[in-house]
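With one protein chain withheld, the remaining protein chains of the complex are depicted in position.
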Amino acid sequence: MSIEFAKWVPWLPAAAAVFCGLCCTNRRMRTLAAPVCIVSLVSGFLITLGVKGQIGGELSDAGTRLQVFEWIRIGGLNADFAYYLDTLTVLMLLVVTGVGSLVAIYAAGYMAGDRGYARFFAAVSLFIFAMTTLVMADNLVLLYLGWEGVGLCSYLLIGYYYQKPSAVAAAKKAFIVNRIGDLGFALGIMLIYHQFGTVHFSTFTADGVVYPGLFEHCSRLTLAQVETPVLVIPFLLMLGAFGKSAQLPLYVWLPDAMEGPTPVSALIHAATMVTAGVYMIARLLPVFELSPYALPTVAVVGGATALFAATIALRQHDIKRVFAYSTVSQLGYMFLGVGVLSTVGGVFHLFTHAFFKALLFLTAGSVMHGLAGQLDMRKMSGLRTKMPVTCWLMFVGCLALAGFPFTAGFFSKDMILAAAMDRGLTGQGTMYTVLGIAGLFTALLTAYYTFRVWFRVFMGPTEYEMGEEHAAVEDTPTDGNEADPSADTSIDDGNIKVEHHHDAHEMGWLMNGPLVVLAVGALLAGWLGHADSSGHSWLLSVIEGSSANPTRMVEAAAGHAEAHTMLLGMELHTAMMVISSCLSVLGILVAAYLHWFNRPAADRLAEQWSGSARVLENKYFVDEAMDAVIVKPLRMMGYLCFVFDRLVIEGLVLAVGWVPRIGGLAVRRTQRGALQGYGIGMAVGVAVVAVLIAMVR
Amino acid sequence: MTHMLDKIVTLWPEVALLVGACVCLAVGLSPRAGTRLLCAWVAGLSLVAAGGLLAFGVGQADQGLAAAAGTGMTGFVKAAIVGVGLLLLLVAASVPSELERDAPGGLVDGDGKFDPGSVMRGEFFAFFLFSLAGAMLCAGANDLVWLFLALELTSLPTYVLVATSRDRADAQESAVKYFFLGAMAAAVFLYGFTLIYGSTGLTNFDAIRAYVAAFADSGEPLAPLLRTGLILAILGVSFKIAAVPMHFYAADVYQGAATPVTAMLAFVPKTAGFVSLILLLSLVQPAGAEATRAVTWLLCLMAALTMTVGNVLGLLQHNVKRVLAYSSIAHSGYILVGLVGFTEAGSTALGNGTAAVLFYLVAYGLATVGAFAVLGCIGSRGDEAQTYDDLAGLGRRHPVLGAAMLISVLSLLGLPPMIGFIGKIYLFGSAIDRGYTLLVIIAVLNSAVSAVYYLRIAAACYFRDPAAETVSLAVPWRRAGAVLAAISALVLGVAGGRLVDAAHVATAGQAQAVAHVSSVAP
Amino acid sequence: MQLSMLIPMMVVLPLLSGAALLLLPSGGKAIKAHALIGTLATLGVSLLVVCRFDWSESQAIQMASAIGWVEGFGLSFGFGIDAISLWLVLLTTVLMPLVVLGSFSSVTHRFKEFYGWLMVLEAAMIGTFVATDLIFFYICFEFTLVPLYLLIGVFGGTQRLRAAKMFFLYTFTGSMLTFAGVLYVAWFNTTLPWTLFEGAGRWTFDIRTLYGSAQAMSHGQQVWVLIALLSGFAVKVPLFPVHTWLPLAHTEAPTSGSVILAGVLLKLGTYGLLRFALPMTPWAVVTIGPYIGAFAVAGILYTALICWVQKDIKKLIAYSSVSHLGFCVLGMFALNSVGVGGSILYMINHGLSTGALFLCVGMIYERMHTREMSRMGGLARIMPVWAFFMVFFCMASVGLPGLNGFVGEFLTLMGAFVATDVLGPAYAAIAGVGMILGAIYVLYMVGRVVFGPVVTLGPSLGDPSDGHGVRTDDLNWREIGVLSPLAVGCLWLGLFPTTVLQTLEAPIEGIIEPTRSILDGGVYGKGVTIDSDSERIDRDSDFPAARRVLVLFDTDRIAQP
Partner (left out) sequence: MHHAVLSHFLLTGAVLFVLGLIGFLSRRNLIVMFLCTEMMFQGVVVTLGAFSRFHANDTGQTFVIFVLTIAAAEAALALGLVVLLFRRRGTLDVQAWGRLRG
């Protein structure tokens, strides 16, 4: 298959989005939305598979440029709708279209009966369009298009239940926090254009003129030639990546984003969109490598975020929130991996994480679906009897997330941690050792909080409370509409899924099927990246064949590296595997004790540490702090500006308008109506003029 | 003797008006109302006749005589006066019968109430024609005596017109103010004329120019007596144009007089005054810029003060007639901008300040007559419309009158594409051409201020609901006059090229004449 | 018919159909149909112009014609069009039928006046863009005030009198100073030796000639002329801090008035800056430019913050216009083709998206009789089609890539960023914060009005407009027909901005060439003044090279020790 077909990967979902949008208008067409969306995504996936087959063949290491149409061309700026295909692109496309297809199939069941069914699939299709554009973009501006496009879809989907004020607020927060990062990204693009005069990645020839791409510019530069502005570029880009991938300090939107439907959380806020930041850094690694401080910064932020988010996850009670913080934490791992030059590790973790986190979210969605929207793990227990399939699917996901030996997460996490320790132990900075240890500690915490969820929900005595959604249908049809009882609110569709079952129940195979596929991936995907005896793996070949191959830095670091770093008398990788396996099992055991066998002990523990527990439960009060430090003052500024505008600026204008009036009031005294007064005025005028003229002369 | 007859040739249009005036007086004596009705037609005929005479070139004689008469602008000015005069006649010809008259008790003499300004009275039209003739004579003046007589011929009938225009105390109050202050101002400019004569021993303009040119060549400054005389003359004449410091009377008089008479006051004496100013300034033009710096300063000062005073006072008024009076003062200020730097004869059209003045007089005349005419077409509470409230809803009740009012005030505001805008290009362009940029900036800012009250008029016409007590008066001719004035203001704005050329040609002749005189001076 | 008559026709056609309105009976239907046909006919003529326009020569003034007016002043009704003008004309002619169509249900009385003035307004706006004579431009520029003044004053909201007055006086005062500046430039031309370039040494208001005239001025003179031009155009734009007339005018204007005001009239200011300030006073522009840029940036942030605290939805959009136009000015004063191109694109984009937003708000106002955001909410539930359009145009306005707003915004910022000789990265970075604030206030509005629980309270008690019931029906086909073309336009310009951009490149080159020459020559800030005429005459009397020589002249002098 020609790789030209890859052009269709974004546009099939785009067409599906338009079609689904039209379906919104008609009740009968609404059911068509899901099949159309699924077909477009699956065909995208199949095309991607075809393209993957061309690796090494038509798709060379240098990457291939596919021109679609001219987009922005003015001055020297050359940003076309053109795609850049290399192995990294293909890998990302596989994840996006693959997970996307599975989630769409799942959602076809999950969202069934919802009034916004077509709207949902329109947004999902649009998201896949934007995400694939992001991944395939040949220039930064197009990448930015995808970048903001996924942001829009995220906004629309978080706010899917738009009549819930909390959903609207969460959507708004996500968009705005992302925008902050995007500003950095945009400025980064501008600085790149300013410094290199180009924004496209690949070198291409048009009309006999060669347009050298960004990568070529970068490779031409030696580190000594790099000037200060170029050093700044990665930091600006990084800001965008932190925003999109929910890293410190811009992570705050992601936990709130769980207001969206669960498939959305799985697809966008776990598997694909949030990894865009990692992808971007991997894609632009040549630029990041130009600055000696950029990647270490990424590593530090990643490591810190991983630990920070994991601690918060310890004391959350909402299942999806736990997974949300775990996503933030795992994204931190990926940044750590990229930051320590293990792009392979970062991307590997991205790849495996897509499977097991999507699986976890979707199973959480199943639980929620079965319990009518109930997500509070304190209000459910022992569901393994009611939902056996879901129970064991989630168990697989939890194992992978906890890094249980030989699951997917185990290999990828290990690769990152080993790389960090390796750099630390070979004397490239104690910082790396600290990061590695922090990563290990985070792995322990991860295992604990993951299984805390699983044990709480599925083990123990079977008791649960149903969620509010049934009640909402029956009792409070004016939910959220107290302001206007007269309005037509008999069906509160934006808020409620029509629900026929009235007790916890297992899902149908339309929903469980995709989960099984994901579960298989979560168990086995790790082997794709596991190096064989020659140190070679499929994933390594993918990275080496792309721009994400950290050649420059690795060479620079080569001086430090010894052939085999040793730890605890073992080869480093082996040692790390052993250590993290132990930590993982330890975490699971602690969780099992506190949340299965001896739940009162957990409560006692929480009481003893009530202060810390409250801090964690309230997420370190970060939201409150941000509200007080940023949002409130900014809004106050708005009020101040408004008052200033009305009083001072408009007041000044009005004051200027008063000047002639005041002049008029002053002069009016001369017009008092007395004839002789006027005569005196004239006589004085003549006299004054005579004197003045005499002076002039 | 032949010389005298030659000169009379240039005066045929004036003669036509004077004859018409006399016929009006005679016809007005008739006891039959129907016969007296003819007065308006007689006046109209004489104006048309004067126009015809002008059109066939009778009034301008040949080039040599025009030069001898002092200027080439005579024809333009006369034509302008005849044209706007016809409009004024339309405005004045039909007098509403609806308005109440508060006749003083016991003053019912003879055949009924005193009905001033009516078509029934020959005097009104006779004085009207006399005044127009006086203004036309100003344009042809080539002697101080002539100018003095012409100015007085312009003014004296207007005193009577104001006094008898309405049978109301207000009209008489404005008449007494107008007359007494006018007499005082006349004394002032007469004193100025006397000093000019005293300084030179001459009254003939050509002779004075030659005298001044001779002095200029000798490098001596202008004689103090001459300078003082000139300045007194300028100040005295500025009463006619209502410029600071002689502006005090204007608002009161305009307010008190009947609207058609006010319209006339706003145009005829002002034209006569500006023409006189042009002539007076031409006397010292040969002396050059340096020697006449004081005069230039005076003009600048007067221009800036006049427009500013007029506009700021206009802001405070509620009475539309008063507003238009202050607007009239402000416009005198703008027009004075065209006179500064009079020593440089403009070679290009836009550099020609004198032509700009003449052109703007026409522009101003059309617009202001239009505005007053509309005002005269409506009545309120048994009186003429006076306040903003009286204009409320005019645009809805009488779309045509409303549009005429809108066009008129926008033209006065100088908004394109009305004729007032071209006038402003002309005036301000010529001032910039002579280097008076600051004055132009003051002028444009003043235009912005004036927008406040012009807009108030437009807003009253269009934005407010019609007031219950306003009535439209049965004055078909006046309406025709209003519409005609507005249409002219619009059409001449869009197609004003010919008029601009005419003004330029007229004054270019003057410039040549001056150049001629100064070159032959000993 | 001659090709060159097409352009005057575009101006005259709306005028004539406006006049013809007066002859119709006063029933609403005939007048509305007539107005629609009139605007559509104008659109047809403009499309004909598009077809006959030679796009390969997009920088040339094409289809030029002149009708003599006042020869003595060198005045003429000069018509002609280049690509920049053409796009803006097209924006006008496309918006007008939509505005007319959109106003069918909102205008309930005085039809003749309403549509008559609308047509006159269209003629004046088109005239502004196609004028090749400075005074003709000025006439049209000024005359737009009258129709809009009457539209606001007659058909506006409760504070319409104040709004109309403020709008007129504010902009009129500014443009009077511009008038003085224009006269000054024309006069300066008469002082130049006639050998310098064609048209020098006499009174003329031909724009191309006056370029040469103004460029020959000393730095000080150019600064004054620039200030004069700015005082008219910056008020019109409106640039912070002379923007206070706009929110009031927008809020009180009828929907059609707001759409035209935002869609086209504000562009008269930016067009004026682009067409006159940049090429005429290049030297002043490079020295004053940073300050103007600073004002633009300040305005972007300041008004964006103000938007956030608005309660009136229309006022919010009005303030957002000020913020948006700040980007437009910022890009323009970047003085490079990226920035200026972005700026021109921004004009069109803003016309489409903000015009559409005003239409959306107008449609809501017709139903709810209120613009208070607290008295409506969750409209997505009951008016999904409207909600779709609202969100769509909001996203266009926020600058979401793929829609039109992004291209303009990104290019203006990029232009400002790379223009280190005038503005530089700091400007772009600070202005970029406006992107965030833009998202904040737009989503704040969307969150309250489109999303959230359904609220349809209608006007508060005591509101004079509280005579009608609140309707919550979704858009009808007519309204969809009004909004759809705009949506298509937004999407088209978002995905295929090259259709516009590639035609702009050549005209932009011409406009920024004088400033670029100064910047590249390094004359900037050296305080060199032009000396006597005699020196200039020997330089080069050879036209057309002369104009370039004029610019380079100063550079040459600096090069000498």
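Order of writing sets the chain letters: A, B and C. Residues in each chain are counted from 1.
Operating definition for what follows: a residue touches a chain if its C-beta (ideal position, glycine included) is under 8 Å from a C-beta of that chain, and two chains touch if they have at least 3 such contacts.
Just so we're clear, the structure is a prediction, and the values are computed from it rather than from any experiment.
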Report task. Counting contacts across the entire complex, name the shown chains the missing chain touches. Result -> A, B
Query raised in the report: Looking at B:Leu53, B:Val160, B:Val312 or B:Leu394, which makes contact with the chain not pictured?
Result: B:Val160
Query raised in the report: Which listed residue, B:Phe76, B:Phe148, B:Phe421 or B:Tyr436, touches the chain dropped from view?
Result: B:Phe148
Query raised in the report: From the list B:Ala26, B:Ala169 or B:Leu438, which touches the chain that is not on show?
Result: B:Ala169
Report summary line: The listed residue (B:Trp41, B:Tyr197 or B:Trp297) that touches the chain absent from the view is B:Tyr197
Requested in this report: Name every residue on subunit B in touch with the hidden partner chain.
Outcome: 104, 107, 144-145, 148-149, 152, 156, 159-160, 163, 169-170, 172-177, 179-180, 183-184, 186-187, 190-191, 193-195, 197-198, 201-203, 251-252, 255-256, 316-317, 319, 322
Query raised in the report: If the missing chain were put back, which residues of subunit A would it touch?
Result: 668, 671-676, 679-680, 683
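Quick note on the criterion: only the chains that are shown with their structure count from here on.
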Query raised in the report: In whole angstrom, how far does the Cα centroid of subunit A sit from the Cα centroid of subunit B?
Result: 78
Query - Junction residues of subunit B, two or more chains touched - result: 452
**Report entry** subunit A: positions in contact with at least two other chains
**Finding:** 657
Report summary line: As the complex stands, subunit C meets subunit A at residues 169-170, 241-242, 244-245, 302-303, 305-310, 336-338, 341-342, 377-378, 380-382, 384-385, 388, 395, 400-402, 406-407, 410-411, 413-414, 417-418, 420, 425, 428-429, 432-433, 435-436, 439-440, 443-444, 447, 450-457, 472, 495-498, 501-502, 504-505
Report task. Quick one: which bits of subunit B touch subunit A in the complex? Just the residue numbers, please. Result -> 176-177, 180-181, 184-185, 188, 221, 227-228, 231-232, 235, 239, 244-246, 248-249, 251-252, 293-294, 297-298, 301, 308-309, 311-316, 449, 452
Query - subunit C-facing residues of subunit A, complex - result: 21, 24-25, 69-77, 81, 141, 144-149, 152, 155, 159, 162-163, 165, 168-169, 171-172, 175-176, 179-180, 182-183, 186-187, 189-191, 193-194, 479-484, 486-489, 493-494, 634-635, 637-639, 641-642, 645, 649-650, 653, 657
